Structures are given as C-alpha cells and as structure tokens.
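Report on the following structure.
Every protein chain of the complex appears in place save one, which is left out.
In order of appearance the chains are A, B and C, and numbering begins at 1 in each one.
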Amino acid sequence: MKIAVIGYSGNVNETPVKQLEEICEELGHKIAIKKHILINGGTDGIMELVSRSARNAGGEVIGIVAGLESGNKHLSFEFKTGMDSSMRSVLMMYNVDAIISVGGKAGTGLELFSAYLMGIPIVLLRGTGGWTDRIAGVLIEGKYLDERKLVEIKNSWNVDDAIELAENSKRR
Amino acid sequence: MKIAVIGYSGNVNETPVKQLEEICEELGHKIAIKKHILINGGTDGIMELVSRSARNAGGEVIGIVAGLESGNKHLSFEFKTGMDSSMRSVLMMYNVDAIISVGGKAGTGLELFSAYLMGIPIVLLRGTGGWTDRIAGVLIEGKYLDERKLVEIKNSWNVDDAIELAENSKRR
Amino acid sequence: MKIAVIGYSGNVNETPVKQLEEICEELGHKIAIKKHILINGGTDGIMELVSRSARNAGGEVIGIVAGLESGNKHLSFEFKTGMDSSMRSVLMMYNVDAIISVGGKAGTGLELFSAYLMGIPIVLLRGTGGWTDRIAGVLIEGKYLDERKLVEIKNSWNVDDAIELAENSKRR
Partner (left out) sequence: MKIAVIGYSGNVNETPVKQLEEICEELGHKIAIKKHILINGGTDGIMELVSRSARNAGGEVIGIVAGLESGNKHLSFEFKTGMDSSMRSVLMMYNVDAIISVGGKAGTGLELFSAYLMGIPIVLLRGTGGWTDRIAGVLIEGKYLDERKLVEIKNSWNVDDAIELAENSKRR
C-alpha cells in the first residue's frame, strides 16, 4: 500500500515536532517493515522524521515536494511538482491509498479535506495535537467531514492501531 | 476588489441551498453594486445564486470552473481549469482579494484552509451552517487556523457587515 | 469567440517585436471591433502590443499569466496561474476557440503543439518570422503536426485573412 503520513512541518529539533520524534520513529519503522510505500511532502518536520526511520528500516519513501527545490535526504525518490504547497498536497492525494495524520498546522488541515474529498481513508493518530486532534472534535457523527459521508475518518491512539486501521481501510 | 463567495454546491431548489437564497441574492446584488468583481467556482448551489443576482445587478462574475465543462449561465467570464475541484479551488485563491463563506460542505472547508494558507482574508457569514459555522468553533483565539496567525478570519452576521469586513481586510 | 494571439515575448521597443508593431496594432484593433475576446499570456512582446490596441478599441482582453506577478496594464481581466510559462500555456488552451500565431520563440512553438493536441484551430500569420514561419515548413501535407490530423493549421498573409480564417475555423 501507499501510505501517506501528514503532519507538522518545521524544525525537527523544536516544539512541536521534537515531542513527536518517538512516535514518528515508530511509525516510519513499522510502515517500512510491513513493506508499505511511504508517501509524504518530502521536506522537514514530521515528514523528515518518518522518512528517516522508514529509510533506516529499508523502506521506500517517495517525497512529493512543492516547488523545484530538493526535499530532505531520506527520500528514495523525490518528485518535484513545481507547485505551491497546497496544490502539491492535492496532487499527492492522487497517489495515496490511505493517510495517517500526526499533529499538523493549516497545511495538514487542507490535506485532511483534500483526502476526504477524494475518498481516501484517513486515520487520525490522536493525542498528537494540531489539526489531527482538532478536527476530531468537529466531525459529523464523529466520522465525516460532511453529510455526504464520502469516506470514514478513524481515530487511533497508538502507532500499531493507526497502521492496522490504514491497512484495513478501503479507498472509495 | 475581487471577492470570492464560497459555500454549498448542489441544487438551488433543495436544502440547504434553497434556505440561503435570500442571503445569496442580497450578497450578489451588493457585491455588484459596489463594483467588486465576484469570483467563484462557476457551477451550482451558492455559486449559482450569488452569480445570478450579481449579474442581474450589472456586476462582473468570473467563474473558475473545474474540468472542461461549462459553468452556469450567469458568468461574465468563465475560466476552465481542466483540474479537479480541489486543485481548482487552490488556483482560484491566486486570484482573490478576500473571501466570504456561506455554509458549505468539505469543498468549502478545503477552500477556507487554502485561502488562509495564502494569507487571503476570510469573512464567515455566520448562521449559514456547514463549515462556515463549524470552523468558527475551532479557531485558535477565535481567529486563526493555526499558531502562525497567517491571516485573520472574521465573523459577520449579516450581508452588509460581511462585505464591509471583506472591503476593510488586508491581504497578507 | 475567444481568440488567442501568441508570439514573441520581449521588449516592445526592440527587435523582433518592434518590427511587428503595426501588424499587432491592426490585429488587436480588428479582433476588438469584431467583438471577439482576446486571450493571451498577459505580459510583454506581441501580447502587450495586441492587448493595448484591443483595449484602445474597447475590446475585452484576458491575460492568463504565469506565476503570481501582475501582467501588463492593458488587460481587462488578469488570471494568475501560479504556474511556469509552459504549464500556463497548456492551461490557456482550455479557454480558447482559435489561435493566431505571430513570430515567436520556443514558447510559441510549445503553444502551437499544445493547441494542436487539443484540437484548437491555428492560423499562422506568415511572414512574421520565428516559429510561425518555421513550423510552416515542416507540416505534414502542409497542414498537420502529425499523421492523426487532429486539427488543421492554416496560413494567412495579412491580418484580415488571419481573423477570417480564425472565425471560420472549427474546434475539434
């Protein structure tokens, strides 16, 4: 499966990314050893941490980067989009089977809506803050981003559950 | 100014669009007589109602449509993007000075995040339901989509205030 | 009709644009007085000259500009694409009924292929140099860019003929 991990960008040595390092290590490692392809935006923050551990575990990591700059050094393949971050995020969704969300600022919020609109299953890794936790509080019936119920958004409270929910989800 | 009105798509004779007809009529009319250019996605729902009244008042209406199909008949110029709705919404934001949000499903949610990320002022026309009201409940300090405070999101409770807030806002 | 004029970019006071000023003046003027909408890339060179004369004649001019910068001052509406010039050119073709080509460097060459692939009729204003004349020498059966014969490319030797051929052409 192609599993995207979305979440906070930013310096990996600073709050709030720093606090999520252990979770990201575990997430990247387990995605890799289960032979899933990790997809992400290819730059810093959560993306960097998860990419690094996935690569260290021998996994494949595809970075779909905004603009024409290079992504981080933990990518097995980097795809430059020449687009701004938001448009790149939409493009990324064409290439993903499921999403795991970890914390996240407004860019992550946009990605949650973008994935939902394309019917891509979303797993929230709860307790990681940002829009991952914030969106959980305003879902319709605790599961949907609107009345059309395009695809289910699921809650997980640890990495194993997050990956299992992603694996068992079905793209619409 | 180029003011985008975003909100519910769908049949104009059915819930929830039908209930917002009067508000949309007033909104389109007043945007037009104040000589603003109305920008929207160019299809049905809120977009159709606002476009119709803006045109009836002699205003200019630009529809930025997804795909290659024609938009509704109330557009003074239609721009076909060949893209899916989400990517089209991001593209629309490059061409907007402020946004007024009326109700809205997940596509509207994506547009709110997309506008915020580009620093485009957002005015919520409260009481219209959907993501326009839902997002108001989860803003940081009641105004922002994340800690970066990229641009302020404002609440209005009637059409006059919405337009005035849009006019007085400043793109970042 | 929406008629795009493509051709040389560059300073309007320098070769080779300068030499085509009169032709561009006539072209913009006649497109405008025949109530066609002029579409172009919205920056300098041929685009600027044609836009200026179309606007002076009361015509509507839509500039579909690369990046997020403003286009020239002769546009009645400017659409920012945030994309590089090549991708912008492809996007422009979704919004055009026919094309008139005047001189042109490689960007114009790309636009000729892009239009052909979408089945948009192309009129070469011969004698204006660049790819407008160069492509004429390598057409298949003097009319097509490949064996599929997707749409006809026509030769004109003056502005009146160019506009008439564009008007009588049929998008595939």
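Note that in this section contacts are C-beta pairs under 8 Å (C-beta built on N, C-alpha and C of every residue); 3 or more make two chains touch, one makes a residue touch a chain.
Here the structure is a predicted model, which is why all the values come from computation and not from measurement.
Partners of the chain left out, restricted to shown chains and counted across the full complex, are A, B, C.
Of the options C:Glu22, C:Asp146 or C:Asp160, the residue whose C-beta touches the omitted chain is C:Asp146. Interface residues of chain A with the unshown chain, by the touch rule above, are 37, 62, 68, 77, 79-82, 91, 94-95.
Taking the complete complex into account, residues 82-84, 87 of chain B touch the chain not shown.
Residues of chain C in touch with the missing chain: 84-87, 90-91, 93, 105-107, 109-110, 113-114, 116-118, 130-131, 134-135, 137-138, 145-148, 150.
The rule is simple: only the chains that are shown with their structure count from here on.
Counting every residue number used by either copy at the chain B-chain C contact, over half are found in both chains. For the pair chain A and chain C, the distance between C-alpha centroids works out to 43 Å. Remark: chain B and chain C have CA centroids separated by 33 Å (rounded to whole angstrom).
Residue positions of chain C touching 2 or more other chains, listed in rising order: 82.
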